[in-house]
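Have a look at the structure below, then the notes.
Shown here: the complex without one of its protein chains, the others still in place.
Our next item is chain A:
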Amino acid sequence: MCSKQMGSDDIGQWRIEYIPDKPPVPPDQQPTVDVVASPIDPKFANAIVRRLNQVAPLENLRHVKRVQKKCLEGGKAELSVVLCIVPDNGDLRGMPPDVQELISSYQLSTFTTKVCKYAALSKEEWEAQCKLWPTSYHPPTYNISGITGFSEDDSRSVFSFMKYAVELATSGNEWVVNAAVIVDPISSQVIASACDQVCHSHGSPARTSAEPRCYGQVAAISAKSDVNGRTDYDSLPQNASSNYLEQKGAVVSCLSPWSWAKKCAHQSSSSLWHPLRHAAMVAIESSAERDRQLFPGSGRSEDMVSEMDCAQYSAGSPAKRQKTEDLRFQVEIDEKRDVHSLQGPLEKPYLCTGYDIYLAWEPCVMCAMALVHQRIRRIFYAFPNASAGALGSVQRLQGEKSLNHHYAVFRVFMPQDTLRSVPIPLS
């Protein structure tokens, strides 16, 4: 799903799509249950349904409508009703006696049919379900940090940072590379940003290629300085669109991580290259350096020491301020807000807890696991990575339950003309 090319209906609008922990089931392949049903005379419908709800309630199929109405030619309607689930052994004589009695008293002619086993999670699933047998659908009303939708303000912020990341990816003039921007969503501050440094002399934007081996020199750019240092739009490809970028993606490290030797083969011996310096890895390094600069000392604080990243048994980390569990992101934000107001903005971060990362391309498995280690809260990417993407395209790391941290993953769809028209972050 997330590896598909952008379709024509994707072009017009900014859009954020949640990439779930499990691969989505195609709407027409949802699990089903066999039920016994029968056409009924409309004038007995009320009585029959009332009786069935007493003697054979559909306990685990509450989303399934009891009655199906089919419009026949001439405007006449035919009603059918679900009597009960087909007994385990498939033998209809195993139906509840009360149902059998109902069948004989109304002289029903039963048939078996399929209904969907689980309630629909999306409109598409619901529409597919109703082709089998009508169900009800209740769109989710809760909201957990974007998983079921973003507020207008939050969306605008996501779009600006994504635009910034894609701009970074294209700002090298010659090559399009991957770019990563780590953001503190509470302050809308850019914590670190970086481009691929696999083939360094080609890969990085002017801002970072000035220094040799610029490990972490991009630390702590504020949103303001991003505006000042923003790329000249004229240097962007005039027809910059997602398809264009995907075509030019040949040097994006996460798309073809194994071909570094070929990519860097023609580099002069003095040029800098490193097979593992993908944008996300460099951004993590920058954010760590920023941490060390802003909060010198105490690198061996208790919460660090109790951290466990390498072995098969995990110690609890009681000192950890924000415990990250699957879908509890909103709670974390609220906690963090409180902490900010109490202790001021310079509270020492624990790795990248609470931070988001914006990537032009879906990361490879090395980068995706690095972002687990560094405790990133949410990942936004613009373009799927069908050859090596680890967040839905090839692997789906966000669904690996054994990991000790889980982030939420989103794909951001961009309109064709965005690179030239949307203003950069705001402060």
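In the analysis below, contacts are C-beta pairs under 8 Å (C-beta built on N, C-alpha and C of every residue); 3 or more make two chains touch, one makes a residue touch a chain; residues count from 1.
In the analysis below, contacts and distances are computed from a predicted model.
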Task = From the list "Dynactin subunit 6", "Serine/threonine-protein kinase STK11", "Proteasome subunit beta" or "CMP/dCMP-type deaminase domain-containing protein", give the UniProt name belonging to the chain omitted from this structure.
result = "CMP/dCMP-type deaminase domain-containing protein"
Option touching the unshown chain, where A:136, A:187 or A:404 are the choices = A:404
Note = Which of A:33, A:132 or A:288 touches the missing chain? It is A:288
Key: Residue among A:61, A:120 or A:351 that touches the chain left out of view   = A:351
Note = Missing-chain contacts on chain A, rising order, are 257-258, 260-261, 263-265, 267, 269, 272-276, 281, 284-285, 288, 291-292, 299-300, 302, 304-316, 318-319, 351, 364-366, 369-370, 372-375, 395, 397, 400, 402-404
